[in-house]
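A single protein chain has been omitted; all remaining protein chains appear in their positions.
We call the chains A, B and C, going by the order they appear; numbering starts again at 1 in every chain.
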Amino acid sequence: MIEELRKKAEELLKNDTVKVVFGYGEGSVPERTRPVFITKPEDVNKLTWNKYCVYNLTTYLKRQETRKLGKPAIIVKGCDARTIIVLLKECQIKREDVYILGVTCDGVGDPLATKCESCDVHTPRIYDDLVGEKKENKEVPFEERYAELDEYEKLGEKEKWEFWQKQFSKCIKCYACSNMCPLCFCDRCIVEKNQPQWIDSSAHARGNLSWNVTRAYHLAGRCINCEECQRVCPVDIPLNLLNKKLAKEAEKNFDYRPGYSVDDELAMSTYKEEDSQEFFK
Amino acid sequence: MSKAEAKPENQFEPKIIAFLCNWCTYAGADLAGTGRKEYQANVRIIKLPCTGGIDPLFLIKAFERGADGILVSGCHPGDCHYNSGNYHARRRWNVFRPLLEFCGINPDRIQFSWISAAEGGKWVETINGIVDAVRELGPFESYQKLNTIGPETTGEATAASGETG
Amino acid sequence: MEKLLNKNKFDTLIAGLKKQGYKTVAPKKDNRLVTLEEVQDASEISLDHVITNNSIKEFFFPKTEKILSYTLDKNKVEMEEPKGFAVKSVIFGTRPCDAFSLPVMDKVFNWDCSDKFWVERREAITIVTISCDKSDSYCFCTSVGLAPDAKQGSDVLLTKISNDEYLVETVTEKGENLVKEMESVFSDPPGTPDRQVATVEEKFDLKKIKPWLDDNFEHDVWDEFSNKCIGCGACTFVCPTCHCFDIVDECTMTKGDRVKNWDGCQFTMFTMHTSGHNPRSTQGMRWRQRIMHKFKYYVEKFDSTLCVGCGRCSRVCPADMNISEMLELIETEAGK
Partner (left out) sequence: MDNIYRPYLMTISDMTDEAPGVRTFRLNFSDEEEGKNFKFQTGQFGLYSVFGAGESTFCIASSPTREDYIECTFREAGRVTKALRELNVGDTIGFRGPYGNVFPIDKWEGKNLVFVAGGIALPPLRSVIWNCLDLRDKYKDVTIIYGAKTVDDLVYKNELKEWEARDDINLVTTVDPGGETPEWTGKVGFVPTVVEEAAPDSNDTIAIVCGPPIMIKFTLPVLEKLGFKHDKVYTTLENRMKCGLGKCGRCNIGCTYVCKEGPVFTAEEISKMPDEF
């Protein structure tokens, strides 16, 4: 599969279909890979593919440093391809400006990443070219997809508060979560705006709660649960639980899952008259 | 007045912030006033053009600044002055409310309602309802405690916590 | 002064320190993280790690701290000095690289004028370091002039000499006093202790780095190496020697605090002018600033490298940017 990827990348660079290939390269230790940006056909051997390819490379579609390398071919797993669909829907990229090199995937991470346990996109749902044997995207039941939340949803109000306060107290406001997130693409994040200062930039209890809640909320109905925020958090806050909770609510209330089809309407920019309002008085 | 006189001593008086749409609920509250209807005086109203313009951050900010409870209220579905603002708002609260609940914030502290310009009576009921409910819950101490910055809240992991040695 | 400390005395030591009014901080394990934090007794201490996830920095320069409080009444302002930030403490079981970061940072926090929030904490806290008995591939203390059993910055240094025993060496008067205070838990050291110290491979030659940096402010390597950087502040925040900060006001209508927060040179907004002009407008420039600050500017200003080789930045980097790899690359470039 690595050979096939390299061959494909080489071809795309040689025939000038793209200027750069966003892919995975060997990391600083065997248990890690790192993003690589291949601009010369002779460098394609730097590309690799293994179970440590956890990154969602689509985040580099938003960064000016990598955008200026020219039209990219981007290696995406099924989950990453969902991000591409959201980015297309949100008009952040144009379809013709990116060449999608899909890879089929049995799961990444060691131990297997949580996101892979309930994967229903082993084969990307959007691609220009597919590398690897096509796999069936078996539907995973709703309960199973959100099973991770059960133990937290069961907690009492006080326990929930204490659990999250303990988690948020660790936050150092490094913003790795939002910088890594391919869907956090605002030029200037709400936390960087100070007129007014909606979110305290200090890493104290108050600032950390408003930051983490807002970050998660801004991804409501958009997050495809690639878990990158959680993976990169240097203080190990289970951020994806928040994202997943929102995804669950969006799916439950609006019957919507982001990144499955370019034809869907975005959940948070539309409405239905029959939307739930049971909690309204 | 009668309520105030009947008030038991040291009874907790919650601070309620109400985010109201200009066209329906605010007018409804106004109607309650012109109709000389009495309701508990714990509410501070913030008038906005439309519930669709209420960012969830407003709610967070209200708690940060000491609110014990929040009411968000606008036009009934179908009645929005801007056609669909309240529908969009409803979507937002449909996900935001569970998120807060998931983080351990009692959903009873945030209430949502549709009150039209003609429903002065419903306004009175709603306010009395939320004030009583939040009074029952007590002050939102767990959130308000977050507000003290300085050595005492820089986290357990910090040498700076505790008293001067 | 040399002594011997048996692991089974940790309990008495921590209890004794607490009795003497010390706040005790030590490595504690929670799930995947090992962090330095307050412990109530020795059973909470975890020593089975290469290095703690958080650095010692936050005990002297917290991620957020009040530097001034005030009350506002119409146009009258009353200022109040923060109190109680310097707590008599012992940090037990930090690593030599972390301990060394303190004398390095003393230089900037005392440059011409002293930051009392740093200085008073320095005075209040005693550092009991444990030499590293293991290392990982991210460690490079030996490349920046340190060693897994270096003493600089520690008040007391413990080095493992058997499964249960540590050799205790006092480094400063403060350390000596601490050992005296706790005399009963220590015993006399053996004649020829077998010091169990990790080996850390020397990855680059520091002497070759600065001359290259002097000449290569403009170089393709800055952009090429950093194009995977996502511009977060994880590296700077976990770094024991990154000391950049922001000052912000947080207030209500009647009172407020002026707060000093960690800030990092990798953020776009860090240097942005109000006009929108940004002297360091690309990630390459910001990455260059980080390397230059650590291995050139600080050396010129304070005759000290602003890096202790702990490797934390490389461990946490979301994009696997590795600082020692960068320096190895510079060494190679310098050799060309």
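The criterion applied here is as follows: a residue touches a chain if its C-beta (ideal position, glycine included) is under 8 Å from a C-beta of that chain, and two chains touch if they have at least 3 such contacts.
Because the structure is a prediction, the values reported are computed rather than measured.
Note that the absent chain touches A, C when the full complex is taken as a whole. Considering the whole complex, the residue from C:Asp30, C:Glu120 or C:Glu328 that touches the absent chain is C:Glu120. Here one chain is not drawn; of C:Leu47, C:Met285 or C:Leu329, the residue touching it is C:Met285. Across C:Arg32, C:Lys207, C:His277 or C:Lys336, the single residue that touches the chain missing here is C:His277. Touching the chain that is not shown, out of C:Asn75, C:Asn163 or C:Thr192: C:Asn75 (per the contact rule at the top). Against the chain not shown here, chain A presents residues 194-195, 197. What chain C contributes to its contact with the hidden chain is residues 67-68, 70, 72, 75-77, 79, 81, 108-109, 111-116, 119-120, 217-218, 243-249, 251, 256, 258, 260, 263, 265, 270-275, 277, 279-280, 285, 292-293, 296-297, 300-301.
Definition applied: only the chains that are shown with their structure count from here on.
Chain geometry summary: the mean Cα position of chain B and that of chain C are 44 Å apart.
Shared contact sites, meaning residues of chain B that touch two or more other chains, fall at 149, 154-157. Among the residues of chain C, those in touch with two or more other chains are 54, 63-64, 250, 259. Residue ranges of chain C in contact with chain A, taken from their complex: 31-33, 53-54, 63-64, 137-138, 223, 226-234, 236-238, 246, 248, 250, 259, 261-262, 264, 267, 269, 282-284, 314, 316, 318-322, 325. Looking at the complex, you find that chain A touches chain B at residues 152-153, 157-165, 169-170, 190, 198-199, 202, 204-206, 209-210, 213-214, 216-217, 220-221, 241-242, 245-246, 249-250, 253-254, 267-273, 275-277, 279-281. Put simply, chain A touches chain C in their complex at residues 27-29, 32-37, 55, 59-60, 63-66, 69, 170, 172-176, 178-180, 188, 192, 197, 200-204, 207, 228, 231-232, 234-236.
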